[in-house]
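The other protein chains are all here in position, but one chain of the complex has been omitted.
When the chains are written out, they are named A, B and C in that same order, and each has its own residue count from 1.
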Amino acid sequence: MDERKDFGENDGVIHYELQEFKLFEPLFKWARKKSLWIVAFCTGCGGIEMPPLATARYDFERFGIMPNPAPRMADLFLITGYVTPKTLKRIIITYEMMQDPKYLLAHGSCPINGGVYWDSYNVVKQLDKYIPIDVAIAGCMPRPEAVMDGIMEIMRKIETGEADGWKRYRENYEYYRRNQDKLFGEGWREKEAKRWLAWI
Amino acid sequence: MTLVPEAYVVPLTLFSPLVFGVLAWLFDRDWVRETLGVIGAAVPLTVLSLAYEKASSGTISYTIDTGVFKLHFVLNSLSWYFAFIGALVGIAMAFGLSSTSRRGYDWLFSLMSFTGVMGVFLARDFVSLFLFWELMTFGSFMMVLRRNRHESLKYFVLSVIGAYSMLLAIGMVYAKTGTLDYAMASQTLLLLTKMGGVSKAYVDTIFALFLLAFGVKAGVVPLHVWAPGAYGENDQSYTSFFSGVLSKAGVYGFIITLFVMPSLYGIYFAMGTFHGHLTGTYLIAWAGAVTVVVASFLAVLQEDIRKLLAYSSVGQVGYIILALGVFNGVAVGGAMFHVLSHAMFKGLFWLISAALILRTGKTRFEDFGGLAEKMPVTFAMALIAVLSLAGIPPMAGFASKWLIYEGAIQAHMPLVAGTIFLGSALAFAYVVRFLYAVWFGQRPSDLDDVREAPLPLLVGMTVLAIPNIVFGIAPGLAVRLINRFFNTNITVNSYYSISTPTGTYNALSVTLVLIVGLAIAGLVYIYGANARKIKVTNTYQSGNPVTEEYNLVIRRNFYRPLAEALDFWLKYSWDRFYERLANLSEDFADWLREGFYNGNVQSYSWYLAIILLILAIWGVL
Amino acid sequence: MFDWRLILDAIGILIYALIVGFIFMGIERKAMARIQRRIGPPIYQPIIDTLKLLGKKESVSHGFVYNFGPVFALGVSITALLFIPIANFQLFSSNADLIVVAYLLEVPMLGIMLGAMSSGNPYSALGVQRGLLTMVAMQLPYGLAIIALVQHWGTFKLSQLVALQQLQGWSITVPALALAFIVFDIVFQALLGLEPFDIITAPAEISMGPMVEYGGKHAALLFTQHAVQLFAETAFFAVLFFGGASNLLDLFLKQLLVLFIAIFVASIYPRFTIDQAAKFFWKWPTIIGIIAVLLTV
Partner (left out) sequence: MDMNENKTNEKVEETRLPDTKEGKLVKALIGKAPYAEGSVRRERRVEFHVPAERIHDFLELASETFEMLMQISVVDWLKEGEFEVVYQLWSVSEGVHAFVRTRIPREDAKLPTVMDIWPVAETYEREAHEFFGIIFKGNPRLGPFLLEPREYEKHPLRKDFNMLSYVKAIYGDDFDRYDESKTNYVI
């Protein structure tokens, strides 16, 4: 019990030791690049760009990309469109549930600077203040070709080791945490969980 | 053998539980009562273990002369096998009772039924069988009566029906043969059948009455309705004996009718055959098959831990009945083996439920959860029991089920064998329900201060858990015992390996390969990143945060889709049928009473006149 | 004391089964993709996936049983594999027979369920419930198919079954056993967890079913288990109905045939709900199975 208290609310998501695979690391790096599983979590209007990507026309499965409903197995988190504070809470929780190494790809202009919802009370303006983005694709909405290009970019970054969002999240956790708490208020996880009790 | 003289073996086995039970009831003090009770249960086990050599090679007879008739008891390898299983579960029950019960009453009646069971197993004539049968029923009835009148009444009525039909059957046997000894009676009966002194219908009636009597105790559908209530509304430690051994008395009765009176073979032939199977045994096989399917389906749909185990117990005894009905060497060997393994794993199950109820005070699945962390040893025992019941290979439950499968398929009873497959899948389903609802998931907040089960209960569990593993890895041990008293057609290649004419099962090689497989898997596991323990609330709920305050685990109606698929069949219930029957007979009796005893003197004189007339016509007067 | 030849055989077959099982999984995905007019992943994709999962730098656990579940599942799958006669390698098949193998092939599911349930996730509980009910539903026709087979050949020993079939022709050439084959093939879809009985995982609906909480090395174990299981089940099918095989290539072709039947059926049928599946299994496959067993009595 005491150990858990030290980790605080996020249940030790950040403060744990990484496994180092010295011998097989190049092999694993190659495998990581070739097998990106996407969390099936469609936020915003970019979700509708996913079917063409997955089906016969663009078929991202030929690069080993597969939509995967369970976040624990997934590697790539697509933020497909605008993010409201409410969605952001879920995104953070799901992102923390994914296991390192994990990558995050943001679609369209909304996650970058709010896009067309720049003056909305309900859309998060700058996503990378709350969670680290590895690759952002500009456009409103980006065409599937652009998304493919973004995915190629993330593959390249995995190969060179530049896709280190998960590392940044661990290292700068205080910063991200502060921003999250500023937007949602302290102790938002527990509060949010309790809010939904009334619905059940 | 030198320790206990031969003459004392049988009386010690028979009466020590009863005597110590009475003593425990008289000296109703803490510790004294428990010590006496455990001694009472331990004596038969010790005596039987010491008498193993003698009993397996020959027989130990014992006779009580009451003046009117003689009671014969024999300890041979068959009765030793059953009595030993009974004594093993009995000692476990005694350990369990010493932590779950604080009353001399419980000790008296549970040990009384212990004596009754021993008597049933050792009896060699119908009088002693009937006497001890009633003693056993009375003890168990008093245990239920203390807790629930309604359920005890149900048990009582069905037991009385069973007892009367047994009495009637014994009377019919005695009327024709003039003897009450098993062997003599059956021989005379066979002779009479051959000479035409006894009609076919007469023998069929005897057969049917015996089956009714023993079927009640074994809980064959549709005579099972007492079982869930009587098993459930009881001290759970005692239920381990009740369900583990008392139901075996019913099975033992089937064995008596089928094998101990060997000439009854002839009687089965007298009943004719049906598609190449003996009609009599074929009926038993189907009764067993129906029991397996009905009881297992009902077990899957239960919401109460005691009800689930009770129905599962009925279903497992159904396997034994089925295998006896299949009536070839392999299947009967399997039945005998299943008697052992069912007594072990179901006794273990009931002790676990006793521990759970003792520590939490709850019985419904919806109130349990997440206890694996709080009661780790009990959980380990539960895992053994579950693996054995579900029939996972290196466990006793698998070995016995394997024999039943082989026997049933070899006997060319395909549909009966099909029900075994269905029953085993259903067993998977209900043990998983038990595991999930009780041990895993989020713990309700009122179970946070649950402690591990008390030591005596754990000892009792261990006593029953060890045979599950030992006889699983070394099925040859049990089969060798069974081969002593019954020609099973099963070859024992070594302790670890048994083979039937068509198949073979080497438990040790399965165990070793399994260990190697687990080791390979474990190596892969160890190579990966170190696992970090997380809270139960850190779980994927479509991104929603999860709180301790709401329990997400599915606790109620876990198998709802199955109930939906079966809704047509679930409309009918034997329970309701009997209740309606009871109401009808009550109404009928009321009508009779009101019609006849109407207080009118004139009508009374009319009854008298009519009766006199009838007697006159019959020629009595 | 040790039979070194046997142990070497076992190790060799294990490695072979692992690779071929992964390839089968790849073929499954590739064939599905081709049927949907996609290019599809390379057929060695499952190997990459497993490597990646094994290479995850983090791993979480919900307790001992959660870890034990996948390990147990893989262990039992390996055990089941080693008791099936694979082509001309008898392995341990003289020590156990059809019933043992049929049981062992089902036990891994229990391992997965055990681990999945201990996570306390309601989605996995739902997956477990559906998995077990599918098992309950399919068990009756499955049993009937096996019974028909055993009644016809009169033996439970898999090696004898193979020998008899090579003498007297494959099982499917016998009319009654052809019916049993149909039943077994329907059940096989459920054994492999493919459509129309894939409600256990129901990927789009209840996030991977029982495996929702598994990730990293646990998921890698489950993938490996699936590969071994796939190989074992297809080999079991080939042994029962296609007369086993005399060499590995022969076996591979037969396994491929079985697999492709499963893939083609899976790619054109939608999904049954659980009570529909139960009602379906207890109707046609059971009736055909009963006819088959009565013909072979």
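Note that in this section a contact is a pair of C-beta atoms (placed from the backbone, for glycine too) under 8 Å apart; a residue touches a chain by one contact, two chains touch by 3 or more.
All of these numbers come straight from a predicted model, not from anything done at the bench.
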item: Touch partners, limited to displayed chains, of the chain removed from view; value: A
item: Residue among A:P101, A:G115, A:G150 or A:G165 touching the omitted chain; value: A:G115
item: Residues of subunit A (touch criterion as defined above) contacting the omitted chain; value: 85-86, 113-116, 118-122, 124-126, 129, 183-185, 191, 195
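Quick note on the criterion: only the chains that are shown with their structure count from here on.
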item: Distance between chain centroids, defined by C-alpha means - subunit A, subunit B (Å); value: 57
item: Shared-contact residues (touching 2 or more other chains) in subunit B; value: 528-530, 532, 534, 538, 540, 542
item: Two or more partner chains touched - positions in subunit C; value: 54, 56-60, 207, 212-213, 216
item: Contact footprint of subunit C on subunit A as seen in their complex; value: 16, 18-21, 24-25, 27-28, 30-32, 34-35, 37, 40, 55-56, 59, 61-64, 66, 68-75, 98-101
item: Subunit B residues touching subunit C - in the complex, by the definition given at the top; value: 275, 300, 370, 372-373, 390-393, 398, 402, 405-406, 409, 412, 414-415, 417-418, 420-422, 424-426, 428-429, 432, 435-436, 439-442, 497, 500, 502-506, 509-510, 513-522, 524-525, 527-534, 536, 538-542, 552-554, 558-559, 561-562, 564-565
item: Sites on subunit A touched by subunit B in the complex; value: 4, 11-12, 16-19, 41, 70-72, 89-91, 93-94, 97, 189-190, 192-194, 196-197, 200
